[in-house]
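Only a single protein chain was left out; the remaining protein chains are all shown in position.
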Amino acid sequence: MEQHTPLNQLRVNDEVQGFYLLKSAYAKTNKNGKPFLSAVLEDAGGSMDAKLWEYDNSTVGEQDAGRIVYVTGTVTEFMGALQLRINALRLRRPEEPVDLAALTPSAPIDADAVLARVWQLVESIEDADYRAIATMMLQRREQDFRSIPAAKSVHHGFVGGLLMHTANMLEQADFLSRLYGPIINRSLLLAGTLLHDFGKMKEFSFSELGLVTEYSTEGQLLGHLVIGAEWVAAAARKLGIPEEKSLLLRHLILSHHGEPEFGAAVVPVCMESELLHLIDKIDSRVEIYRKAFEEVPVGAFSSRIFALEHRVYHHP
Amino acid sequence: MEQHTPLNQLRVNDEVQGFYLLKSAYAKTNKNGKPFLSAVLEDAGGSMDAKLWEYDNSTVGEQDAGRIVYVTGTVTEFMGALQLRINALRLRRPEEPVDLAALTPSAPIDADAVLARVWQLVESIEDADYRAIATMMLQRREQDFRSIPAAKSVHHGFVGGLLMHTANMLEQADFLSRLYGPIINRSLLLAGTLLHDFGKMKEFSFSELGLVTEYSTEGQLLGHLVIGAEWVAAAARKLGIPEEKSLLLRHLILSHHGEPEFGAAVVPVCMESELLHLIDKIDSRVEIYRKAFEEVPVGAFSSRIFALEHRVYHHP
Amino acid sequence: MEQHTPLNQLRVNDEVQGFYLLKSAYAKTNKNGKPFLSAVLEDAGGSMDAKLWEYDNSTVGEQDAGRIVYVTGTVTEFMGALQLRINALRLRRPEEPVDLAALTPSAPIDADAVLARVWQLVESIEDADYRAIATMMLQRREQDFRSIPAAKSVHHGFVGGLLMHTANMLEQADFLSRLYGPIINRSLLLAGTLLHDFGKMKEFSFSELGLVTEYSTEGQLLGHLVIGAEWVAAAARKLGIPEEKSLLLRHLILSHHGEPEFGAAVVPVCMESELLHLIDKIDSRVEIYRKAFEEVPVGAFSSRIFALEHRVYHHP
Amino acid sequence: MEQHTPLNQLRVNDEVQGFYLLKSAYAKTNKNGKPFLSAVLEDAGGSMDAKLWEYDNSTVGEQDAGRIVYVTGTVTEFMGALQLRINALRLRRPEEPVDLAALTPSAPIDADAVLARVWQLVESIEDADYRAIATMMLQRREQDFRSIPAAKSVHHGFVGGLLMHTANMLEQADFLSRLYGPIINRSLLLAGTLLHDFGKMKEFSFSELGLVTEYSTEGQLLGHLVIGAEWVAAAARKLGIPEEKSLLLRHLILSHHGEPEFGAAVVPVCMESELLHLIDKIDSRVEIYRKAFEEVPVGAFSSRIFALEHRVYHHP
Amino acid sequence: MEQHTPLNQLRVNDEVQGFYLLKSAYAKTNKNGKPFLSAVLEDAGGSMDAKLWEYDNSTVGEQDAGRIVYVTGTVTEFMGALQLRINALRLRRPEEPVDLAALTPSAPIDADAVLARVWQLVESIEDADYRAIATMMLQRREQDFRSIPAAKSVHHGFVGGLLMHTANMLEQADFLSRLYGPIINRSLLLAGTLLHDFGKMKEFSFSELGLVTEYSTEGQLLGHLVIGAEWVAAAARKLGIPEEKSLLLRHLILSHHGEPEFGAAVVPVCMESELLHLIDKIDSRVEIYRKAFEEVPVGAFSSRIFALEHRVYHHP
Partner (left out) sequence: MEQHTPLNQLRVNDEVQGFYLLKSAYAKTNKNGKPFLSAVLEDAGGSMDAKLWEYDNSTVGEQDAGRIVYVTGTVTEFMGALQLRINALRLRRPEEPVDLAALTPSAPIDADAVLARVWQLVESIEDADYRAIATMMLQRREQDFRSIPAAKSVHHGFVGGLLMHTANMLEQADFLSRLYGPIINRSLLLAGTLLHDFGKMKEFSFSELGLVTEYSTEGQLLGHLVIGAEWVAAAARKLGIPEEKSLLLRHLILSHHGEPEFGAAVVPVCMESELLHLIDKIDSRVEIYRKAFEEVPVGAFSSRIFALEHRVYHHP
């Protein structure tokens, strides 16, 4: 397998050769209309701007964003930041083995351990029907559940994002059930939390690295709420679960965005659907702050964050 | 069958005995805390206030709204309007035959003819798949389709309302397909129009007369858009219709309220879903005006109409 | 101390004499313009309609809502519900001892135990400055903190409401700090949670029973967010706490309503202020559901709840 | 008349000389601050990017957008698309004849036939007063009505756009009048539909080719609704039409945007003003989709469409 | 002329006979369905509840609200407030003279003096064209301008209200022109301020006392902004004023509600139209507070004021 130097270990004047993720690529025009390629390369640990000054259209272009490329070049410095001057660039050939894990941004978690904890919580669901449907759906789609991002960008937009997001929410669902006691139906809340974003497996299109590239047609015509609810309906029918429980579970999924303006197909009208919506909001907010803090120094404000509509303060 | 004098044919001092729909009933308290019953009776052609001055709680009460009662009494006049002084009042007994049609407000249409026209349009759907699903779903639920109201009150809140509403919309769908030609997929638009409110058959609870009394639990947890889309998905699976067509049809149903604020589960993004939303709006608006004009004299304004948030002018 | 029979133990034909909370009182006019008084009595466990048919204006009136009255009368039944026919009614005299606890709706908690747990969490605050300010402010206002409602009606509108509400939120703040680790400043979050509604002690006017009767002038001109922030500023100055920490704490209080439309003086821009807002929302929603479930049978929907703008389903 | 090769017939290396519409022109700066001109040329059938590399400010500039220019140059290819390398560029001289029709994007209709159909519908208006005012206003402004676009860009932004838009709406007005019968005043609806956008003749400024370049001062200070209503008032006075009919017609025009937020001067409160608003919406939506479909391949989504605030799906 | 004792001078047991304004009247039903009339009487200085216990439908009823009635009766006291027990009640006969001024709530101003001041400001308009149109329109409609209310209720809902409102605004327009100097066109601003609400003369229907009873048909179909702008257009044509000035003046009138949501036909885009909107807001707010303070004691809050959407504090 080809040697790959992680981007965050490169220094000025290093010679580079290896496979990287082509995050984005734009053909631009230089003096006298001479074209060059302005790209961003990414791997698991970071990203770097890159320029190919001798560019003709026959090679890699904008349409290859999200794919893996083989790059040779030299690290330079421009305006205080490292930049890769590309000598040669081509798409990875199918027969070339690469260490995908090393090229792909992924959740900062131990996926095996987190998945085991999810299973533990699923198995702790008291109600046999809710446990059965949660179990069956998780078994069937465990691979996707473990690997897909939870979003294109806003939050958890990396491999393992859905797992990380759902696991954190399950912990909160479990805690709130203990805090408030029997007025919360813990079984319903845990099952709904587990399944609330399953529809994203079909809502998105994914690159070969497992990152979200775009919404699928089904994603745009139905949305992940309806997709997820349809899956629950089918699974419940197959398992012979009482219609009333299937109905409540679909309601949780269909309403978990809280307000119609934010995409809820119906308004939450159960204790558990209100809570599912709010713990979803808590976990996504925490992740947005966590990501922002990676870039914002302590004592400073971020630039405006699109999803929040305001800036964020990284206090000391 | 017991004789029934239509309410709109009664005159002062007429003696009344017969079956009527108890539209509403409220127990009130008179001088010295003496209870009486203040009710509204209804039949196919009109309604009348009624009072039972000697009232004890053992008889008909508020919980019987929507049921058929047997009434004896005398027509009086109060403040310029007719009012029935009730002598005796009891619920209809199961074994007593009544002419339900005579007691129930219903659509001002020839239901047989209109239903035949709907069938004619369904059979004119060019695409075999869309025609098949429209045909199967209409066959299965023809009875409900023909009889249920399209709403509790806002518009078409009478027996046959869904049929009347859908038929008018189908005419418009057909006309627009001819006007704009092949950029509209007529088959998709007609099938979607036919099926867009089918979910109401389950969204509502109905009285014995077929009027809407309340939203069902399923109606409140899922809404008629999702219910209808689920039915389409099931029918399409059974018929082996290509997923892409099933998807488009579900999209039409899920988005036909246009804006999320008004209940759309997803925003319409196809030509046909935009049009379905707009012809739905046209027909419901026309019906709201038609109903208002029944009560507002020419040259006058109505009082504020809740669904429009403004008054309506019945111009000469 | 005068004997008091709890309202929820009364039966038809019981003779009543004792002290009750006059929840509300309206002078109305009967036949021939003869006045009577229509009132609601309340005690810790319930409430009952009451009528005084021989009413002259010299006695208790509308302006006495919220006060304790001495009542004699007989329990009757009207329209299926118990109703008290009052024989005599007067305000409690200052020298008459009453068991206030028995007359006042209060939080369904063991106040001593919950307050001890709050202290335990306050003492667990790691940062000495935040712990000092939390400790000082809680010591100074412990009596009010323990007893005042958190609202006039919406949620926690009973004696001990602020304690119950804050304690539940502190548990969540503690849990989230453990779940997400050091990216949350636990000390700041716990101190802010404890103090977030302290300003309500001055925002409201209270009846002799400790229930909220109205907003105070200060409450309407400043609001409890600004009042609370001013108190924190003063306490921090007195303790010599670094301005930066005082600033963050005031920010948490000023922003805890989340959106300006819902009363936030500033938008939350810190991890901890976002979280404080969301756990406040969780606890108030849970309480609204809990209260609603007391009145709504299992399997039924509530009527529209003002604070939620929708109905609530008490599922099985 | 100078030879003009349609832009959509040009191939690489073709030598070009002729008149084209200068859609837009921006002076930009190249290496070492050397200026060049980046332009878009347009004719009836298409458009093409063009660059003038040897550019000095004395010639054509940004202020000439919308005018006709004489161009010589060579067709090149850049990044997969054709591009014209301009050798020389100047404004058309007044004495030079050009085939304006060949240079101007225009409605895909047979204008003579469509105008004749409009006249036919106008003559079918039953009410003599509404027919008289429609006839007089159409006669007076027939030339503008036939030729102006209905917008700068959003929809029908080409020569003949107003005619195409109005004609489609008249067909719908006619159809709905037949469908719903006498509760719609067909005469009022047809007259209002014909005249609803007449004010655009004065709301816009037009280029020599008849395209909209900008809003006029009057357009910005009054808007086309008020302008159109003023014209109707004047015409009605001249014809001696009863004030009540003039009033209704002005109401239709003033309210046809439906909601104040979308520019309605008053809210529609008549059956016919509601319908006018909705058929305006139908025809503009259909046209937006039609235009989008010209650029979006079957099976793909458009980019976000500003007027709709969402993307559009060109389904198979 | 019949003697009239002002309502605010009556005492308990006074015998009353005279003419009053019947502000409102509702037929209600007493014990055993016996009807009585519940009315409110008003004169220039106050109002009083009144009851006619022996009521038959042949006399005065709800439809007579806004008219003058002849009343005999006795002043009683009920629940701490005065109430008139009516013995007899009939409509004023046409031949009976009454002192209308004494019966009608009117502006607390010296109308002659204020009107003179308005004329002085109109004559001070520097620009001859704006002065001419202001002069002509004020001359023609001086009687209405002097007498009509500026609203049905919200603010200035009394005789002379438009005069009082406009005069206060003219003072502000004059002051701001001096404060900010030549960047404000004083002539345009004063003329626009004078004329901004002229359309209300036709927007409302008035009772015989000159109070607003309802919106007219024209008022509901066009609104007073468009009506006023049409009048200005006509006057400008007659006077031969340059179109540009007429246009600006109409723009001021059409935009003076500021936001489309609040009824502006177009958004203000001139310095003077922005200012007109804001001084309109200032004067209406001041008047709302002034009115509220008449009823709210010092140190207390009003109840919620509909037009402001909040309560108002009458501080010491």
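Remarks
Letters A, B, C, D and E mark the chains in the order given here, with residues in each chain numbered from 1 onward.
One rule holds in what follows: a contact is a pair of C-beta atoms (placed from the backbone, for glycine too) under 8 Å apart; a residue touches a chain by one contact, two chains touch by 3 or more.
From a predicted model like this one, the values you see are computed outputs, not experimental measurements.
In the entire assembly, the chain absent from the figure touches the shown chains A, C, D, E. Across C:51, C:186, C:250 or C:277, the single residue that touches the chain missing here is C:250. Contact with the chain that does not appear here is found for just one residue of C:65, C:226, C:239 or C:305, C:226.
When the missing chain is restored to the complex, the residue among C:45, C:242 or C:263 that touches it is C:263. Interface residues of subunit D facing the missing partner chain: 27, 29-33, 35, 57, 217, 220-221.
Panel shows subunit E; residues 168, 171-172, 175-176, 179-180, 183-185, 244, 248, 267, 269-271, 274-275, 278-279, 281-282, 285-286, 289-290, 293, 301, 310-313, 315-316 of it touch the chain omitted from the view. On the side of subunit A, the interface with the absent chain consists of residues 30-32, 51, 53, 78-80, 299, 301, 311, 313, using the contact rule stated above.
Throughout what follows, only the chains that are shown with their structure count from here on.
Common partners of subunit A and subunit E, by the touch rule above, are B, C, D. Interface of subunit B with subunit E: the two copies contact each other largely through different residue positions, with under half of all numbers used appearing on both sides. Averaging Cα coordinates per chain places subunit B and subunit C 44 Å apart. The residues of subunit E that reach two or more other chains are 30-31, 217, 220-221, listed in rising order. Contact between chains, per the stated criterion, is found for A-B, A-C, A-D, B-C, B-D, B-E, C-E, D-E.
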